[in-house]
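Encoded as structure tokens, the structure appears first; notes follow it.
The complex appears here minus one protein chain, its other protein chains still in place.
Order as written gives the chain letters A and B; numbering starts at 1 within each chain.
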Amino acid sequence: MLDNLLKIKFKNTSRGRITDKISKIVFMSATILSASFIFVIAGIIFIRGVVPFTTDNLGVGRVSLFHFLTGDVWLIGETFASNLYSIGFIILSTLFITLLSLAISFPVGVLTALFIAKIAPKPIAKILRIVIETLASIPSIVFGLFGAGVILKLVYDFSSSIGYQSKGGNSILSVVIVLALMTIPTITTISEVAIRSVDPAIEQGSLALGASKTQTNFKVVLSSAKSGIFTAAILGIGRSLGEATAVSLVAGGRRSGLSFDLLDTTSTLTTIMLEGLKETTGIDYDIRFSVGLVLMVVILLTNLMLNAIKRRVGVVHVKE
Amino acid sequence: MSKNKRRKTYDTLLNGITYFASSISFITLLAILIFIFGKGYKLLNIDLIAENFESQGYVADLYDYARLCNCESDIAFDEGVYYSSKWGIALADQIDLLGKNVIQIIYVNPKSPLFEIRDKGIGNEPIELRDEYHIIRIAFDNYPTALSRYGAENMINYLNANDELREIEFQTKGGGIKGSIITTLYLIALTLIIALPIGIGAAIYLNEYAPNNKFTKFLRSLIETLTGVPSIIYGLMGLAIFVPITTKLTNATGGNIISGAMTLAVILLPVIIRTTEESLKVIPDDYRQASLALGASKTQTTFKVVLPSSVPGILTATLLAIGRIIGESAALVFAIGTSIKDQVSLTGKSTSLAVHIWAMMTDEPANIELSATIAIIIVLIVVILNILIKLISSRYLKRKLGISI
Partner (left out) sequence: MTLTNEKAFHINQLNLYYGNKLALDNIDIDIYQKQVTALIGPSGCGKSTFLRTLNRMNDLISNCHVNGKILYNENDIYSSDSDVIDLRRRIGMVFQKPNPFPMSIYDNVAYGLRCQGVKDKAVLQKAVKKALVDAALYEEVKDRLKESALSLSGGQQQRLCIARAIAMSPDVILMDEPTSALDPIATAKIEDLINDLKKDYTIIIVTHNMQQALRVSDYTAFFLLGEIVEYGLTSELFSHPKNPKTEDYITGRFG
């Protein structure tokens, strides 16, 4: 027929089957490679992180794991020739800071989301959504710069006004504010999605019972969206725990002593990894992997705990 | 009635709280923008982008044929600017980016003998004395040397008192970000070259080939988990794996652009995979079936029909990736290092714009002005990328709607 008429030569189709097999293998390898990096990361951080506890660190001596996890002095003096590293106080201050910043960003983020989704007039909601998107895309180093240039000054002035001599504003309070500002967009975006996907029938049910629009929003809509809002909080906590450069510019680099004083300097697991990074070697370098390992464990445990709580939060009415 | 009123007051109060909460984001964005533009706009010009970060020092002397000009200037100089009509040069005291007192050249008359100078260092090359350079000292024969620490007025007086000069030491302004811009561009290109093929390949596998079984779910959850890993941890991985690999295979001695790009590629894989897969998902199955029914192989279907239709998604993934590369700091602090360099090579030490900010802010004294200027550049690029992503998705949606008859 046509192929004879036009003398079209069809190629041997077995080649197609072979290329199909090859391309499947290539694409699959890309996937397995991508997926395997989580093991690579966990593996290498673990292998490097345990070195200070298992070797004598080129003569400095083995670091005691117990002391590392419970002590309250990062390193005595300026010498790196010591095995007396500990981060017990830093773990606690990291958790304290994360909790405080969530205490600000969570209500602000959720209320902003509610405002955008249900309360604001359309043009305002539209502008606000752009504002949130822009904030979300501003890199953390810019937040850090803003913190160092503005928040530090505000906190310093505030502390001076109450007769407190803060170290240039470097403090728990500054870190908390910077982290809160950074996590608000994350929490807002995810909460808004959750609020929008609440089944309108539930809202109408509430309105039909004589509840006002506001009552419905606060009582019915928020509680129906609680699963999604909880997810937002989990992601916000994750971002706070892992944030490094921005925090390092406003924390003040505390090296010893646990302090929950809002105007006192502090360190977090991430800032201590960056502390004095530019001029260091040996154990002082290796120990950062140990801190990284602790950070990963802290994030993992926090996530497991929060997800367990989330499952307990109960029924959710989310439209698919 | 009163109950109703109380309810209304209560409702207004609650609504008011949401207005207040929302205003925080608005104020934050505004404050950030005002801060970086207020601090950084002064330095924002083309020179900044073309200029080296390290200032270059020169020692020069006059050519024999250079003659005093005795040229009066009709320019009205500001207060604090001193002009020598004999030498045709105007100087002023300034504080540089690092807070040091310097004497800056404000103006050089075109007829000034100081245009006729040569580099005493190498090869006696003629060199140019430009505005904004800093003069460190001017030495005369049989006369005390004019040093920058005695101020501009003193230097002009010394100049006026002499007809010859033995040598003049000055330095270029510096504080430019050329090296970090080039490094950032290299990082973007190299990271995309590494991450896009792997990411797109993985997305194709997951959407087009993967059977719906436990193993696929497992792979997906592993990739999803990567998004929760903080970037500083990626940095440690880059430091522990990619830096040694690159130093073994190339002449690099420490963190370098290649190790930085490899680390960024790992960070970006989940983003690229997810975004590409989203765009593959919306391609109608009709296309695939039509292609297969025509006797095309699966590979042909993927490359000729599926991939071309997912171009907007892949483009979005690319733009998201670029934004992330430009903004990333914590991972790069470890994976590429913090040394700000003007000479950039793939295996040499240099750093990206974001790390440039971090490096300057952790130095003593912190250079907030230049940091703010870089921040302006970063934020502008990020905003432009956001707008582009919006445009792509809205045009794409329009076309999609056009398809459905």
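The working rule: contacts are C-beta pairs under 8 Å (C-beta built on N, C-alpha and C of every residue); 3 or more make two chains touch, one makes a residue touch a chain.
All values reported here derive from a predicted model rather than from experimental measurement.
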Options B:L33, B:L292, B:L346 or B:I381, residue touching the unrepresented chain
B:L292
Considering the complete complex, of A:R17, A:K153 or A:K219, the missing chain is touched by A:R17
Full-complex contact with the absent chain, from B:N162, B:Q300, B:S371 or B:N386:
B:Q300
Listed in rising order, the chain B residues that touch the chain left out are 211-212, 284, 286-297, 300, 304-305, 308-309, 402-403, 405
Could you please point out the chain A residues that touch the chain left off the display?
1-3, 5-11, 13-14, 16-17
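By our rule, only the chains that are shown with their structure count from here on.
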Inter-chain centre distance, chain A versus chain B - centres from mean C-alpha coordinates, in Å
24
Can you check the complex and tell me which residues of chain A touch chain B?
13, 16-17, 19-20, 22-24, 26-41, 44-45, 48, 107-109, 111-112, 114-116, 119-120, 128, 131-135, 137-146, 148-150, 181, 184-185, 188, 212-215, 217-218, 238, 241-245, 248-249, 270, 273-274, 277-278, 288-289, 292, 295-296, 299, 303
In their shared complex, chain A is touched by residues of chain B numbered 7, 10-11, 14-15, 17-22, 24-26, 28-29, 31-32, 35-36, 39, 197-199, 201-202, 204-206, 208-210, 218-219, 222-223, 225-226, 228-234, 236-237, 240-241, 266, 269-270, 273, 295-300, 302, 323, 326-330, 333-334, 338, 354-355, 357-359, 361-362, 366, 368, 371-372, 375, 378-379, 382-383, 385-386
